[in-house]
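Pasting a structure below so you can have a look.
A single protein chain has been omitted; all remaining protein chains appear in their positions.
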Amino acid sequence: MLKKLCLLLAVLFIIANFAACGQSGKTDGSASSGTTKTSDSSGTKPATSTPGTKDTKSSDEVVTFTWFRPQINRNAIVYWNDALWVQELEKRMNVKINFEGPLVGATSKDYIQAVQILLNSGDYPHVLFFNWNNYSGGLAGAIEDGIVLNISKNEDYWARLPYWRELLESNDFIRRSVTLDDGSSAIFCHVEETTNRSCYNGYAVRGDWLENVGKSAPTTIDELYEVLVAFKQMDSKIYPMTDESGSSTVNNLLPAWGLKRNVPYPDPDNPDKLTHWTVYKNGQAFTDFITTMNKWYKEGLIDPDFASQDWDSRSAKMTTGVSGFSYLLPQQYTAWKDAIVAANPDLKGKVYFLGLEPLIGPAGKKYNTNNMRNWAATTAGNVITVRAEEDGVVERILDVINYLYSPEGTDLINWGVEGVSYNVKDGKKEWSELVTNDPEFSFGDAVFKYAIPTWGDWPKIMSYEAWLSMETKDPDALRAHQNYLKGDPGLSMPAIVLTQAESEEYNRIMTDVNTLVDEYFVNLITGVRPLDDIPGLLEQIDKIGIERALEIYQGAYDRYMSK
Amino acid sequence: MSKKGSSNWMYGRRSLGSKIFDTFNVLFMIILMIITIYPFLYVLFASVSNPLLLMSHQGILWKPLGFTLKGYMLVLRNAGIKNGFLVTFFVVIVGTACNMIFSLLFSYVLSRRNLMWHSVITLLAVFTMFFNGGMIPTYIIVRDLGLIDSLWSLILPGLISTYNVIILRTALRSVPAELEESAKLDGAGDLRILVSVLIPVIVPTIAAITLFYMVGHWNAWSNALIYIKTPTKFPLQLVLRSILIRNQTEGAMSGEAYYAPGEDYAARMLLKYSTVIVSIIPIVCVYPFIQKYFTTGVMIGAIKG
Partner (left out) sequence: MNHLGKRSLKYRIVRDFKTNYFVYILALICLSYYFIFCYAPMGGILIAFKNYKPTKGIWGSQWVGFKYFEQIFSSYFIVRLFRNTLLINVYDLLFGFPAPIILALLFNELTSTKFRRVVQTVTYLPHFISQVVICGIIVTFLSGDGLVNQILNMLGKESVIFLQNPRYFRTIYVGSGIWQNVGYGTILYLAALSNVDPQLLDAAAIDGCNRFMRVWHVTLPGITPTIIIMLILRIGNMMNVGFEKIILLYNPSTYETADVLSSFVYRYGLLEGNFSYSTAVGLLNSVINFTLLVAVNYISRRVSEISLW
């Protein structure tokens, strides 16, 4: 009896399985949602593949669409739909947005993997945020492959974006960043109101230590050296300069020598030509830099753990008085000061971090690594996929995006709702009590329940004012930011897009080059490798093909500049 | 009388050498415990410490620095974590049940040496441990079965772990043939033999494999990353991961990898450590119940009886 039952179940089970197999076999190998190519360049409105006319929804109807992007995932708020500004946006535009996407950050491998699977299997959301450098062939490739809608090619669509078009027409930098080689534009990204915001990070030194050794803020590399030596003399256990794996402190000294790490950048002596840090001045600048760092290391000015520490260890060194010079982000000014005071209450009011102007080195200019020519968020942005067209929601989505670029929308996304999250006093906006005095969360966390005053990869215009009020709330951080602004943007590069063939070759060469240089870099500074190895290193890099890589990149750069 | 499975039971007087060995064994175990409990203690202490003091602290944590329960309050209020628990509990309970049923059935099949096709079947299963089509085709299959955004997409694609099946098979094969034969003489069919004779004998291994599956489900996040769209359906580990690893950028400033702009890093640290503790506690609580199956042997009187 039992056996007969099992037999029956088994037969049913197997039939079900093969049915499933059959179905999957049918659709395997093709994008499930139809492959209507809507990317033809003739500009005519393409036909939708769904039966019945799913035309523009009337503006009374609530349109629902999906937006795939990382969830906000902050201390005070996890899902986008809980944010005040999103709820308000939905009300004003009569839409309902279903946010899909993981909790992790957009640059994380998890997110990239999740999106790549989406794209490669044909399951597109309506709107997608992605950095198209991570798609083989880039954004142009995605349009050609029939995934992304090329909005500017369609007159009706393009007509619905007056604010966005205005932005492009008024600012060449933005226009170049968001258009493809053929001049069309399909991406909607975050745009800066002023490039000042890119100078949010830079060097800082412990102000109280400077006072102790009786020196003023260093402005050149040589002066920095003196300061570090003086710090070391305070106590032999001190390693004045500290860093972490990924080397932000050491790396960001490179511009003083006219160098930039790992990526091609405009040659300071010849700005139309691109160079690489191993190639600039025939490798002499590179050699000088390493030699100087090696000297500093030998004199005990650099923390021996500098290349292998993690963020927490570096924080610990800066807050326990082991180090006094490093590269800071705005909230570290407050966080570290508070941590020092918590452990040493007698330093309250005395300890502070002093932000420095970019240092001048052998290159003679205040070069820095902040991307001061960056008006738009490079190659990462939001696109509308063909699925939106099939579901007939494109028009409303465009309306939403256009709204976000309007002055009203800018206020909404950067500040929230007037009277609730912000108030206007004498023409100046300030955050309301609700935001600044949140009982559970600090201001920096609470504000995200209501608005996004910082970057967030949304189609929006940044509000410099909102950003300042949030990230440089600490007066030290504000002062530092103003110092960082004094840098020279000569080494800045726009975001270049390579074709698939170009990027395959370029990546193959550069992964090898970067691996080799990165490896030698630390070992040369710490003295594990002798400095005589540098010529050999440069020769090897040449053999791997750095000149060819530069050539490829130069070609793409020229294409970009001629747009 | 004797403690089954252990070779140290007192057969007569213990020699001096034996006593010395026992002492060293205990000492070794104590040292081992100290070393292995440290990470747990560190996280426990950190989860109740003042994050500012924690930031400015280097080296070993002997005790919490300051004291605050704010971390746990943040955890309990975090929507992602609450949902994560519910989802994970479902997947662990239902998923492990499904896993064990099918794994036991399949391992029974593989243990029958008298089958002609036995090698072929084994090879078919083992081959899949090494070669698979990759994420995209699997995603397509899962989608075509209608499982996208369903919690079953976290259970079905990994339904049978060949690795675990092989372990179960090894255990089944080690059962003495006499047990089976005496059952067959009593007229039992395949299913009855499996359920009444074999399973009771290999209970320790079954307990171990059940634990493996449970822990596997508890720790799983990679399937959810790809198959689950609705954020309220993310399992616990996926949520935890996003708290621990902000952006994980490569080559960019690693500082940005650890917190988002404007964020209160101190609050983040609190959340981080208390989430780790909260996600370990359930599994640590379950373990002692399963453990008792490893410390008792089960061949009592089976053959003699």
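Every chain is named by a letter (A and B) in the order it is written, and numbering of its residues begins at 1.
The criterion applied here is as follows: contacts are C-beta pairs under 8 Å (C-beta built on N, C-alpha and C of every residue); 3 or more make two chains touch, one makes a residue touch a chain.
None of the values given here were measured: they were computed from a predicted structure.
**Q** Which of B:L53, B:V94, B:V109 or B:I199 sits in contact with the chain that's absent?
**A** B:V109
**Q** Of A:A256, A:I290, A:A307 or A:M462, which one is in contact with the hidden chain?
**A** For the chain that is not drawn, the touching residue is A:A307.
**Q** Could you tell which one of A:N81, A:N133 or A:S442 touches the chain left off the display?
**A** A:N133
**Q** Could you tell which one of B:T68, B:T138, B:S182 or B:T232 touches the chain left off the display?
**A** The one listed residue touching the chain not shown is B:T138.
**Q** Tell me which stretches of chain B touch the chain missing from the display.
**A** 2-9, 11-12, 15, 17-18, 21-22, 25-26, 28-29, 32-33, 35-40, 42-43, 58-60, 102, 105-106, 108-109, 112, 114-117, 119, 121-134, 136-138, 140-141, 145, 156-157, 159-160, 163, 166-167, 170-171, 173-174, 189-191, 201-202, 204-205, 207-208, 211-212, 215, 219, 240-241, 244-245, 250-251, 276, 280, 283-284, 287-288, 291, 293-299
**Q** In the complete complex, which positions of chain A touch the hidden chain?
**A** 3, 6-7, 10, 13-14, 17-18, 20-21, 24-25, 28-31, 35, 109, 112, 116, 119-122, 133-136, 145-147, 245-246, 303-305, 307-310, 312-313, 503-504, 507-508, 510-512, 514-516, 518-519, 521-523, 526, 528, 544
Note that only the chains that are shown with their structure count from here on.
**Q** For chain A and chain B, what's the span in angstrom between their mean Cα positions?
**A** A distance of 36 Å separates the two centres.
**Q** Taking the touch rule as given, give the residues of chain A at its contact with chain B in the complex, in rising order.
**A** 2-3, 6, 20, 23-24, 27-28, 32, 71, 73-75, 78-79, 82, 99-110, 113-114, 117, 120-123, 200-201, 244-246, 248, 262, 310-313, 315-317, 319-320, 322, 327, 329-332, 335-336, 338-340, 342-343, 440-442, 444-445, 447-448, 453-455, 470-471
**Q** Any idea which chain B residues touch chain A in the complex?
**A** 50, 52-53, 55-58, 74, 77-80, 135-137, 139-141, 143-145, 148, 189, 191, 225-226, 229-232, 234, 238-239, 241-243, 245-249, 251-268, 271
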